[in-house]
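For this depiction, one protein chain was excluded, whereas all remaining protein chains were kept in their positions.
Coming up: chain A.
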Amino acid sequence: MTSFLLPPSDDPIRPAEASGIRIAVDGRPVDGLAGQSIAGVLLGSGTLAWRTTSKNARPRGVFCGIGVCYDCLVEVNGQRDVRACQRRAADGDTVSTQYDALPEVAEPIELPGEADGRA
């Protein structure tokens, strides 16, 4: 089992009916409720991880849940580095998971301008 959205019929707070939304995550449709964060939609659908780390290519998802740790970053409608736990999902959002490979460093490092003698 994994993370889940509590079914409204089981919820002791007796929620009114909320309107549904659908976002696309790496092209896959994921359903949620209006007002949920992108992280909430993903976790509610049972997805625990979406980002891939740069150095060790490890999976990450929500850790702090309050916008502090930046583990849950996603690309939303073409904009990178959005905290999924902070951004509310809008119906039709296109979300892409992020993996930023470490840049390759050529040796020796030559700074621009050094080769032609400019400062």
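Basically, a residue touches a chain if its C-beta (ideal position, glycine included) is under 8 Å from a C-beta of that chain, and two chains touch if they have at least 3 such contacts; residues count from 1.
We take it that contacts and distances are computed from a predicted model.
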Handout entry: Chain not displayed: protein name in its UniProt record ("N-methylhydantoinase A", "Phosphate transport system permease protein PstA", "Pyridine nucleotide-disulfide oxidoreductase" or "Sugar ABC transporter ATP-binding protein")
Key = "Pyridine nucleotide-disulfide oxidoreductase"
Completion exercise
Of the candidates A:Ile23, A:Leu43 or A:Val95, the residue in contact with the absent chain is A:Leu43
Fill in the blank from the handout: The missing chain sits against chain A at residues 1-7, 10-16, 18-19, 33-37, 39-40, 43-44, 48-49, 53-56, 58-71, 73, 79, 81-83, 85-88
